[in-house]
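Removed from the display is one protein chain of the complex; every other protein chain stays in position.
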Amino acid sequence: MAVFQHDVLIIGAGLAGMRAGLSAQAAGADVAIISKVHPVRSHSNAAQGGINAAVDEDDTWEDHAFDTVKGSDYLGDQDAIEVLCSEAGGEVLALERMGVIFHRDETGHLGSRAFGGQQRARTYFVGDITGQALLHVMYEQLIKQGLRIYEEWFVTELIVEDGSCKGAVVIDITSGQMHVIGAKAVIMATGGAGRVYEPSTNALICTGDGISLAYRAGAPMMDMEMVQFHPTTLKGSGVLITEGARGDGAYLINADGDRFMEKYAPNMMELASRDVVSRSEQTEINEGRGVDGCVFLDMRHLGMDLIRERLWQIREIGIDFVGVDIVKEPIPILPGMHYIMGGIKTDVWGRTPLDGLYAAGETACVSVHGANRLGANSLLDTIVFGKRSGYDAAERSKNGHATMPGEDYAVEGEKKIRALLDRPLNGDRVAKIRLDLGKVMNEKVQVFRNEDQLKSALEDVRALKKRYDTVGVEAKGKVFNTDLLFHIELGFMLECAEMVCLSSIERKESRGAHYRVDYPTRDDANWLHHITCSYTPGGPQLGTAPVTITRWEPQERKY
Amino acid sequence: MRYAFWPGCVSKGAAPELYTSMVRVAPELGIELVELYDGNCTGAGVISEHSMETADALNARNFAMAQRLDLPLMNICSTCQGVQSMAQNRMRKNSKLAEEINLTLAEEGLHYDAEAGLDVKNFLWVLVEDYGLDRLKSMIKKPLTGLKAGPFYGCYILRPEPILGFDEHPDRDKYLEFVIEALGATLITYEGQDKCCGFPILTINKQNSLTMAANHLSEAQQEGADCLVTPCPLCHLNLDAQQPDAAKYASVNGLEVPILHLPQLIGLALGISPEELRVNRHVVSSRKVLAALSS
Partner (left out) sequence: MQVKLKVKRFDPESGEEPYYQQYSVEMPETATVLDALIEVREYHDGSLSLRCSCRSAICGSCAMRINGRARLACKTSVRSLAEEGEEILVEPAGNMPTIKDLVADMAPFWDKVRAVKPWLQPSGPPPEREYVVPNEAMQALGEVMNCIMCGACVSDCTSLEVDKTFLGPAALAKAWRFVGDPRDAQDLSRLREYSEPSGIWDCTRCNICVQVCPKDVKPMDQILKLRAAAVHEGIRNNNGSRHTLAFVELVNANGRLDEFRLPIFTEGKFNIIGQLSYLPSAPRMIRSGKMPPVFPHKISGVKHVKRIFKQFGEREPGPAKLVSAGGH
């Protein structure tokens, strides 16, 4: 048991966390990053298609911002979107100079591809492994700068004293030892909560840790009803197939071989925004024009050369996971849970309403994505707001509080863990509860929603929470006890799920990813505001927050 | 059966007993070998470190000679096999490279048709795939009963699989086992049989090289092998000629594992005398082999 101290503690070592770490260190802070997996195992890897920015001289950040605002169905905060898009170009160029091997055009300058919901091609990419390429280069920079990383350490709770966040209680997974890390500022960068759904494109580590930890510590959540279903997830495993495929010209076809997007988005076709495409696919499937619950992504006409250069990983995935070679056959896909627009409410510097606590990346809700995130804006979000929160946290730490939390927190933490391990086994299993949760969410809080289903989902989730309160941990050891970690993670997930259900019931209109069959239109008069969730011992307390509109008044949204 | 025959540099240099035994065994089996006397070194994967294109062109020259004879090409060296297969693969994929190489070859009247390709096979593959184990069995005059033999493949005849035709012939990593058993010997298997013998780094990191050899030899001896058999003369050099030096890194005392070339093992089963097969021309005495066979 030990107490460590740093100026800035970053929880999570994906792109947002690493970017925050680099920027906090550059601003003069003593920084440490803690992550439950090695940094390059983070889920930022999974972003395939690219990162958006107005880099070309004939593109403008304002155009990018407008596309983002429209994509968000006007729920995005326009001051934050202006920050995101105006800083995008500089950040993408900086990534290039760090070493990212971005695709080039014939002049050797950065070359882009088209992505959904945008008027022009401004997605910069490395084949279909952009997230991986960025993540590994960011890790290179981390090595270069010698940042302190607590690798394979797991946070069990945040420490709040006198209304300020002052650190975290942690388990070193390898030894099972508990420690306290004190910090003058804490940045939450733990990614999303995708595993709340089953299936999901998200990695098994995406269990909403940061959202739940911050919620329990008293920071409000925002836009939790906004869950993105990606239009092209693979049949069966739910593995992601990049939007870049459609950006590069792939078609969506139904069982009859028709390009059905003609009916739903005649202008943008397959490149309409994700919520629109996912609903169109689900409609085709529901009306009997799918096969086995799927429609198809057809890349046969793209040719071997393009596929080899830009979509090699997708080809590999198709062959490995469904035995389909995309060069020769259309691949079966369906909409699948992919991203949560909601998260910890922050301002444009990553500051949450809880003093000393910051958040960046998918964990956070600035809100730049509003009701629907544009493809390739998520990597951008991690970089821009990771950097900004790192900078601000470092500045804050320069005149931060002097008293640091002591070892008591670890002693208390250990008691809780001991109690959990001592809990008798009752025949139920963490995995069973998790699977039930995933199915409930996938069936009842999905692309098309209605009040009855949502309420039933909420009841189910609350019943699962009851089961959770009595389920035990099978493995009793200290070293690499993943069984214990899964138990703690399930607690995080159930809290996230409850907030998603409650917020979805609350919003009685259709906006972006939140489509209510019982309220099928957007209702700006009553619902052009954010829904927030705050912790109370009895469950989340709903509230509202205004949407910031700077220059783009809400209009009808058509693609 | 007729093959263009590429013996490789080592069978004409430091392991002449390989060449001698091969040309002795071939007619016995009814295989006619048309030697490419003017063939050149395949590069052994070393020239490609200097220049991949040079290595490919050198190999194309040998291929062209075989194509001119309209014969498949047989080698007796795992390393040659790997290098030749990789060169073929690169030229098949890169028609521009093949074209350029052919411009140079044209000056001596040679041409390698990379697209049509050429069957390039180690003697081991020839035996199992072309000749057939049944036919081989029918030729046996002195079954190797009582001899405990272990395989040692050599990396280049095993990896990388896609380039070495494993899609079509998935059992190519078991052929030595097949042959050992077909000849009536007792098969000994051990972990190191498909690993690296250490030869390529002998002059670079002698200790590592000898440790590798020592590990495999120790394992084989512990498993009770009277000898190992290899289709690769480079492996032979490290496992045989360096064996006395490798002994100090061995995990067993009294390391003594004779290493036979593949044609020598075949020859013994065909009833050819050990002397004719030059089984006595190794650094490690073959007495264990002869003793096992005579008991």
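We call the chains A and B, going by the order they appear; numbering starts again at 1 in every chain.
In this text, contacts are C-beta pairs under 8 Å (C-beta built on N, C-alpha and C of every residue); 3 or more make two chains touch, one makes a residue touch a chain.
Just so it is clear, the model here is predicted, and its values are computed rather than measured.
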{"item": "Chains in view touching the one left out", "value": "A, B"}
{"item": "Which of B:44, B:250 or B:277 contacts the chain that the document leaves out", "value": "B:44"}
{"item": "Chain not shown: contacting residue from B:87, B:241 or B:290", "value": "B:241"}
{"item": "Selected from A:33, A:51, A:83 or A:133 as touching the chain missing from the view", "value": "A:133"}
{"item": "Sites on chain B contacted by the missing partner chain, in the whole complex", "value": "9-10, 12-17, 37-41, 43-54, 57-58, 61, 82, 104, 107-108, 155-156, 158-161, 195-196, 198, 200-201, 203-209, 211-212, 215, 241-242, 244-245, 278, 280-283"}
{"item": "In chain A, positions touching the absent partner", "value": "37-38, 40-43, 45-46, 57, 93, 96-99, 101-111, 126-127, 129, 132-133, 136-137, 140-141, 143-144, 174, 203-205, 236-237, 239-240, 309, 312-313, 316-317, 320-321, 429-432, 473-483"}
